[in-house]
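Missing here is one protein chain; the remaining ones are kept as they sit in the complex.
Letters A, B and C mark the chains in the order given here, with residues in each chain numbered from 1 onward.
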Amino acid sequence: MSSLIREPSDVSRRRFLQVMGASMALASASGCHWETEEILPFQRRPEGRVPGTTRRFATSIECSGVAASLLVTSYDGRPIKIEGNPLHPLDRGAASARSQAAILDLYDPDHSRGLVQAFEGASYPRSWKEFDPWFAGHMAQVRARKGAGLRILSEPSSSLALASLRTRLAELHPQARWVEWEPCARTNKIAGSKLAFGRALRVQPRIEQVNTLVCLDADLFGLHPAALANARAFAARRRPEEAQPLRLWVVESSLSLTGAAADQRLALRDEQILPFLLALEARLAGGKAADGLFLESLADELLAQRGAALIAVGPRQPAAVHALAHRINANLGNTGKTLLYSEESDPAGVMELGELAREMEAGAVETLVVLGGNPVYDAPCELEFRRALRHVPLALHLSHYRDETSRACTWHLPRAHALESWGDCASWDGTRCLQQPLIDPIFPRRTPLELLGAICEAKLGAPELVRACVAPGASDEQWKKILHDGFVEGSAARPVEAALASFSVPAPAPRALAKELRNGELELVFAPDRNLYDGRSANNSWLQETPDAITKMTWGNAAIFAAETAAALGVEDSTLVKLKLGTRELEVAATVLPGQATGSITLHLGHGRSAAGLVGGLEQENIETVGFDAYRLRSSDALDRAGSLEVMPTGKSWQLARTTDPAVTDSIGRKQMEGLVEELARVRTLADFRKEPGSERESEHESLWNKPVAEGVRWGMAIDLNSCIGCNACALACQAENNVPVVGREQVIRGREMSWIRIDRYFTGPERSPRVRFQPLTCQHCESAPCEEVCPVAATMHSAEGLNDMVYNRCIGTRYCANNCPFKVRRFNYFNYHKAIEAEGAEVQRMLYNPEVTIRHRGVMEKCTFCVQRIQAAKIHAKNEGRAPADGEIVTACQQTCPTQAIVFGDLADPKSRVARLHAESRGYAMLAELNIGPRTTYLEKLVNPHPALEEHDG
Amino acid sequence: MNVFPRWMNALRVLAGASVLAAGVYVVALFAYGGSPKTINAGFSPEQPVPFSHALHAGELGLDCRYCHTTVEIAARAAIPPTETCMNCHLRIRTQSELLKPVFDSWASGEPVHWKRVHDLPDYVYFDHSAHVTRGVGCVTCHGRIDTMERVRQEQPLSMGWCLDCHRNPAPNLRPPEFATAMDWQPERPAAEVGAEIMQQRHLKPSTDCSTCHR
Amino acid sequence: MTASATTKVRLDEPYHRPLLIEGAEDLASVTNRVCGVVERPKPPRAWYIAITISGSMTLMLGAMVVYLISTGVGVWGNNAPAFWGWDIVNFVFWVGIAHAGTLISAILFLLRQKWRTSINRAAEAMTLFAVCCAGMYPAVHVGRIWVAYWLFPVPNQMQMWPNFRSPLLWDVFAVSTYATVSALFWFMGLVPDLATLRDRATTKLKRVLYGFFALGWRGSARHWQRFERAYLLLAALATPLVLSVHSVVSFDFAVSQVSGWHTTIFPPYFVAGAIFSGFAMVVTVMVPARELFGLKELVTLRHLENMNKVILATGSMVGLAYATEFFIAWYGGNPYERFTFVNRAFGPYAWAYWIMIFCNVVVPQFFWSKRIRTNLWLMVVVAILVNVGMWFERFVIIVTSLARTYLPSSWGYFKPTWVDVCTFAGTIGLFFTLFLLFCRFLPMVAIAEVKTVLPAAHAHKENGHE
Partner (left out) sequence: MSEAQGALHSLVAEFDDVDGVSAAARAVRDAGYKAFDVYSPFPIHGIERSMGLRATRLPWLVLACGLTGTVLALFFQWWTNGHDYAFKISGKPLFGVPANIPITFEFTVLLAAFGAFFGMFVLNRLPEHHNPLFENERFRRATDDGFFLAIEARDAQFHERATRELLQSLTKHTVVACHESGESRALPVWVRASMAGAGALALVPLAAIVAARYRDSTQAPFHLIKDMDSQTRYRAQAANPFFADGRAQRPDVAGTVEFDRFRTDPALLTGRAGEAFVDQIPLSVTAELMQRGRTRFAVYCTPCHGGAGYGDGLVAQRAATLQEQAFVPPASLHDPLVRARPAGQIFDTIRNGVRSMPAYGRQMSIEDSWAIVAFVRALQRSQNASVEDVPDAERGRLGTR
């Protein structure tokens, strides 16, 4: 089993044996008798607490100095699900896949549970009791030396409380220096704005105002800190009824979510974006007609759309590109209309990581306090941070996991999870968000505020400090209101006037394609992973198993090649290749992906962790790492891309755990697919739609029997492909809501992943600029469901309200229903995928389960239920109050979190309900309707808005 | 030369008959012995505190909701916190040995470890509020709690048993205000009363799978 | 016997076919020959070797099943979208094999094909053993075998009943009925022969054992009369049953939604295939058996040749079915259906498809030549190839259809695991173990029935009727 299932704490033999032992014990304990449960009431039940019901708290999580405002559901005082904060001006109830997955870390057995001191190679568990007095004494000495040799390495943070402590630190320890490091920082953006305006400014896009949106390697809907808001605004501007629908132009080297949504996309090498922009500016300035129809038509449109266009640039682009974009936006009169500027925190006076490393090597650092982050893993490779740490007599690392850095430091201090912490942070628009704990720390963990507070002998405890910094002089009532909302109302940053400075950008020489494809001339682009980001989420099995939106890859990464590039270099999909940058080499898997710029190879960061944990890899326990560590090739001078890459095929093959079978790419498979996709995931151009709005629907066939007329409620769903950007938020929401298990790499390769909602991704059209189609697929709850009639024991049948009920406890597992399901949305428990969590010693992990959803046993079928537990709860609640549930009162997990509101659930029988209206829309169509199974889910066609001049050129 | 004794021929009928009989008997035995009435009903575990519903709900006439406060608003009729016991026992029976676990819990904050008596399989989702507020009396499923010294499971609580009522609820319905009244008796035939209530409140209990299984 | 010479000629008028029973066989010698096999103190060494091999394979089957049930269906290669894999492939394969027996005894009996008498007993036995192997698969392939009894309408506290609309439930009833009726049919034919063994028994033990199961049969004419009538009726019942069983098995697929399964041609196509594979298996087993136990005179070349003719005929039918499927897929114009078949022939599973075509359509055609048809070794080779081919037919139908159904996003590829392989090997072991035991302890040839086709069985003078 252990070799078959790969999931937390089932991987290592030792734990596997524990599991076995425990299950034996369990069996013997109750024998052939019912297991009697115990009921443990409170001594004094807190006011307003009703056992077995959920309550919600607003809080927030910070990532790279930007807050995500969240609403966390707590059951009996246990946080079980993370959703977006509906009140927050930016997030508006949506939450990204990664913020939702954070709940898993809270109960992760690897999430650090105690202090560890390394001493002469051995490591010893310690307690705060031991640590505190000793540390106080030590800091007293440091203070006596005015903090000489004290360095604090922190992740960039927007916390006011932290900032106040930092100033206090400066007073107490004038000699101490503050260092900030973050592998995927906004350095280029800031440098760009300094070049353009002479000051650090932050761009606040206002997409609702934009008619022409140009993204230069800018993933506005994917990795952008305000992606949720951007995506929502974008979706709103794409509605067919929009008078002037937005057109999205994307120029990038590798397909991003934004690129996938683009109307016009140009695959360009990363380094060629600067020349492209220069040419564009020249053309806009009325210069000579530039080369390329694309640029030509783009320029024309930009001119036509003065004041209604926006050129956005991604963080990977050099300062010059940002500056140019600022200038063009200003000249086109977009500034102030389609984008605003707000103050950006200026890291001036903050020490560079490189400098710190040099100091450490020189032995100038005596005490290094690392607040979060994982520099040993993600610092530029040439710094040799691990080696540098050896010269530091006392290095403390406060972190969630005992990761690479912790193991290289003298002390590892467990860091409290965001849901255990008091704190504050600011979202992209500057809104001040609060962080309040959902539960007392499950293990003795501390927050950076607490540790730093100890260092600079702060008087106030964390909550008081936060209150003092965030809302000084607020009354208790006001403070409660702030905590209730989760943020300070109207605290968004004020837009600032930015005066353009004059600057010039030298044009680099563009290269010829043939040359690009030569070894040593290739470019390697480092991009943060869409799921694991910079690697901090590497031990999160949900994110590891959520297929990447574009590559559909789980459990690992691979170097992405364009077909031409691969052909030219003799590289094949699912093989190992050797990447060589100067003296550094790295063997990685290779994959071929449409839409990749030729000569440009993209490698996602965040994989190949050697000390992430039992999920992400842990060398000490011989748990193999997952994926390949791109940081080994990433040096300070080439943090974003390296231009002189050599690629050598090794001929070794490597299995990639992809959820869509690459066998689709065999010739007949592909031919069939291209034929079908037009039918299944429909896309039309806006022009066509305006000409002739109705999408051809399958005419209902004559039925052999008279179908029963359903009276009363008829649950149904509508999914708008025009809004879906494939961000995976729904997938994570479902995973958390429905206790969907993680099965591990081997099982995914076997095609046994369990996700209840999957997002099908199809490429059509030319290899270089493919049209990407996303199609979220849940159980369609067909009116005459094929799965039902074939079940011999009636374990799946139809409810009066039209739900296709799946009764786990009746299922004997013949799997016939799944065979007969044309959508293949049914999932079978080939093993007991919950085994490890049912085992003794996993009491904390179990706290994650949603108590309202049954955990499926080995050997039973499962599938999307339209979140029936939510339906029932809402119905009972409404009926107790003597009314029927209102439209929108029942919200499925996927619908709740969808940033673009692409998913709508409700009662089809009520003609006024949103879902009913969407079903009636002319874009609506049912998948495989010709089978006469009557799916309850209607899809709405995607409408693209290509530039007329480029349309046929697109082919 | 016969190998088999002559009486073998006499045996055939007898043997055939007894094989049939045995078959019938075994089936009957399983049906009777395996029925939840035999296996589940009558379960009555020892509790850490010999709390007598007969005294509190019976003699003293405490309403069920005095302790089980959540029964009308939530799925679970929660077992009361120690505090509820202490409402009275702070001043009554303060020396009682039997109450020691309660006093300990009150002093230390540790919980009293009650044993669950009415325990459905975990894939069954029963909601008290949905039943009590529709007029299904406590007594219907729990029996005359107010006469029990120690709580026992009165009913089989099997799926079939639930279905019987969901298919024909009328006989088990009463005006919701009497839900907690243990000794309530309809003055007219129960079915009639129930039928009226069903009509007034448009009750049509569902027998869909997802009503109880999720 | 001087009469025998003349009668021999007369017997087969007007066909002048070769004799059913060769050599100067009379009643006693038939008895001796058949019973001799059972009564001889020690079976040939080959028997010991064979049963050791098959026995150990059976043990392996046990181990595999335990592993499967204790760990989960995941130990097999089944995945999504191929939720069924070797489990159902093997089930259908064995059910197919199981058809020859009852078919030979029942249908040929109704058709008054006297040549069946020498082979029907062994064939029926094979049926039973094949059904055992077949029946095991649906049982163990379910996720929770411990609640598989829900398949039967047993009254229970849930007040739930099985869903009689499900083809799978039809299957349960069809296969169990088939197993029961074949067993009855087989045992009934066995009773008079058991009596023979009883009366020849030398030791008390044998006499008691055989005697008990012979139920006191003593060949009374009154008994024979009812016996023959009952036998005829059972044959008449078993014939449609045989046809129905594989039709019902084919419904599992034909009734479903899956393109490549959803075909009206399936019932006849499956039945033909079943007969095809069944006869092939009989040939595969009988040729060595008659060598081993010296029954050449009873199971003659003519028997084998007749069976080969049936194989040739049914093989061609199967070939026709393949062609029809393809034609309809193209002619029907359903893109999914069409793709399924293109995919079978040229997709990732093309290898399996062409193995099937070669073994099932090409190979049997050799039987047009009498030389091959009557050559023992060649016919065994062909028969084995046909069995291989028929296994692949089931594999192609089930796996290739499932692996690529409607949505390209959910396409997959099925790979068996070592457990799959060992389990299948185990069933083969089980089959042969049971067959070998049968050969050793029960009359392999229906003695009483063979006697009826002997000259001695017929009144010489036509004074029988007045």
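Just so it is clear, contacts are C-beta pairs under 8 Å (C-beta built on N, C-alpha and C of every residue); 3 or more make two chains touch, one makes a residue touch a chain.
The model shown is predicted, which means the values in this text are computed figures rather than measured ones.
Among A:784, A:880 or A:922, only A:784 touches the chain left out of the display. Within the complete assembly, C:169 is the residue of C:51, C:169 or C:379 that touches the hidden chain. Touch with the chain that is not drawn comes from one residue among C:53, C:132 or C:184, which is C:184. Among C:40, C:218 or C:370, only C:218 touches the chain left out of the display. Only one of the listed residues, A:37, A:208 or A:587, touches the absent chain: A:37.
Residues of chain A that touch the chain left out of the display are 30, 32-42, 44-49, 51-52, 55-58, 71, 76-78, 436-440, 463, 477, 480-481, 483-484, 486, 705-708, 739, 783-786, 788-789, 794, 797-800, 808-809, 834, 837-838, 842-844, 846-847, 849-851, 854-857, 859-860, 934.
Residues of chain C that touch the chain left out of the display are 26-28, 31, 144, 146-147, 153, 159-165, 169-170, 173-174, 177, 180-181, 184-185, 188, 192, 195-196, 198-200, 211-212, 215-230, 233-234, 237-238, 240-241, 244, 248, 251, 447-449, 451-452, 456-461, 463-465. Seen across the whole complex, the unshown chain contacts chain B at 1-12, 14, 18, 22, 25, 29, 32-33, 37-40, 42-46, 59-63, 65-66, 69, 75-76, 78-79, 81, 83-84, 86-88, 90-94, 109-111, 113, 121-123, 152, 177.
The rule we apply is simple: only the chains that are shown with their structure count from here on.
Because contacts link each chain to all the remaining chains, their graph is best described as complete.
Counting C-beta pairs in contact, the pair that comes out ahead of the other among A-C and A-B is A-C.
If each chain is reduced to the centroid of its CA atoms, chain A and chain C end up 58 Å from each other. Each chain gets a centre from the mean of its Cα atoms; for chain A and chain B, those two points are 47 Å apart. Within chain B, not a single residue touches two or more of the remaining chains.
Counting partner chains per residue, chain A has residues 797, 810 touching two or more of them. Residues 71-75, 77-84, 138, 141-145, 147-148, 150-151, 158, 160-163, 165-169, 172, 252, 255-258, 335, 339, 342-343, 346-348, 402, 404-413 of chain C are the ones that touch chain A when the two sit in their complex.
Residues 155-160, 204, 207-208, 211-212, 216 of chain C are the ones that touch chain B when the two sit in their complex. Remark: chain B residues 45, 70, 72-76, 78-83, 105-106, 109-116, 119, 121-123, 125, 127, 129-130, 133-134, 206, 208-211, 213-214 touch chain A in the complex.
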